[in-house]
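For this view, one protein chain was removed and the others were kept in their places.
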Amino acid sequence: MIVYLLCFALLLVGIYGLLVKRDLVRLIIASGITGYATNLMLVLFGYKRGAIYPILEEGKAVSERVMVDPLPQALVLTSIVIELGITAMLVALAIRLFEKNKTFDITKIKRLSG
Amino acid sequence: MPTETWLIFILGFMLVGSIAALEIKDLLSAIIAVGIVGLGLSMAFLLLQAPDLAIVQFLFEIFAIVIMVRAFMKPGYHFSDTKSKHRGRTIIVMAVLVAIFILSINVFKALPPFGEPLMTTSQHYLENAARETGSANIVASIVLDYRGYDTLGEATVLFVAVLGTLTILRVKSNKKKEEESEK
Partner (left out) sequence: MKQEPGLTLIAKTVTRVSVWLIILYGIYIILHGHLSPGGGFAGGVVIALAFLNVMLTYGRETVTHWVNVEFLHDLEPACGAIYMAIGILGISISGGFLANFLSKGTLFNLLSSGNILLLNIIIGIKVAMGLFTVVWTLAIFHINEGGEK
């Protein structure tokens, strides 16, 4: 259970970064950390003690291998790819805002258009 | 050493790395600290018997770090010198988050203990995947055969993200030609 609590603490560190920081680059870093914590939590729910990876091998019978849960792994695979798309788009947005306002501070960016 | 001890060690390492990534003033060090968190996550996936996820997380992490370093290393922008003037807001947020953490201990006691998952749907996948799909990698058969529709949705999201990046970073080259011809 300590592992679950540590993973939840990682999620709370990411949320703290999203709420408190004022620099655009720190916001992108914090959103990445929140994504990592979520993916880790999903895979932690599917771990079986003493089991092995869910890939069949030649020469070994199927029934004598106890395997971990493959379903959370499939869902997290999709999630990791989408996180990269989100990070790339946030980086593009940050570069565009820097070009127009010459700063990364979000309290100084006040004009929406122009 | 059992797996749980190694996992606690790696998670502690990732916590220290993430706190360092948010608090260090130098920008390059902060981005490298996020890289450490991602690679630690890849090692945790290896310990949790998920080699597919370890490969994908490792490679996508490297890609994200390369994109961020190339985009944010402008000449003369190494230090992010935004002083946080709102000390009150920081303390309130930290107090609320600590309260949420303490209240969540009861929630995690109600879940099945670590290492004993329920696995009601996955029993069907584990027993019948080799016979019904013909592939040896069960995670690949779930991603591309049993739940192939989700992969179509993910391909669409990736396409929209690339399209959004292209639209945001579009350079108006006609304007520059007009400016040059006026001078």
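Residue numbering begins at 1 within each chain, and the chains themselves are lettered A and B in the order written.
Here is the rule we use: a residue touches a chain if its C-beta (ideal position, glycine included) is under 8 Å from a C-beta of that chain, and two chains touch if they have at least 3 such contacts.
These figures come from a predicted structure and were not determined experimentally.
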item	value
Touched by the hidden chain, restricted to displayed chains	A, B
Touching the absent chain when the full complex is considered, from B:28, B:47 or B:71	B:71
Given B:7, B:56, B:97 or B:126, the one touching the chain that is not displayed	B:56
Which of B:19, B:43, B:94 or B:130 contacts the chain that the document leaves out	B:130
Positions on subunit B where the hidden chain makes contact	51-52, 54-56, 59-60, 62-63, 66-67, 70-71, 130, 133-137, 139-141, 143-145, 148-149, 151-152, 155-156, 158-159, 162, 165-166, 169, 171
Residues belonging to subunit A that touch the chain removed from view	53, 55-56, 58, 77, 80-81, 84, 88, 91-92, 95, 99
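To be clear about the criterion, only the chains that are shown with their structure count from here on.
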item	value
Distance from the mean Cα position of subunit B to that of subunit A, given in whole angstrom	3
Subunit B - residues contacting subunit A, complex	3-4, 7-8, 11-12, 14-15, 18-19, 21-22, 27, 30-31, 34, 37-38, 41, 44-45, 48-53, 56-57, 60, 63-64, 67-68, 71-72, 74, 77, 80, 82, 84, 89-90, 93-94, 97, 100-101, 104-105, 108-109, 111, 113-117, 119, 121-122, 125-127, 130, 136-139, 142-143, 147, 150-151, 154, 157-158, 160-162, 164-165, 168-169
Complex contact set, residues of subunit A against subunit B	1-10, 12-17, 19-23, 25-26, 28-30, 32-33, 36, 39-40, 43-49, 51-57, 62, 67-71, 73-78, 80-89, 91-96, 98, 104-105
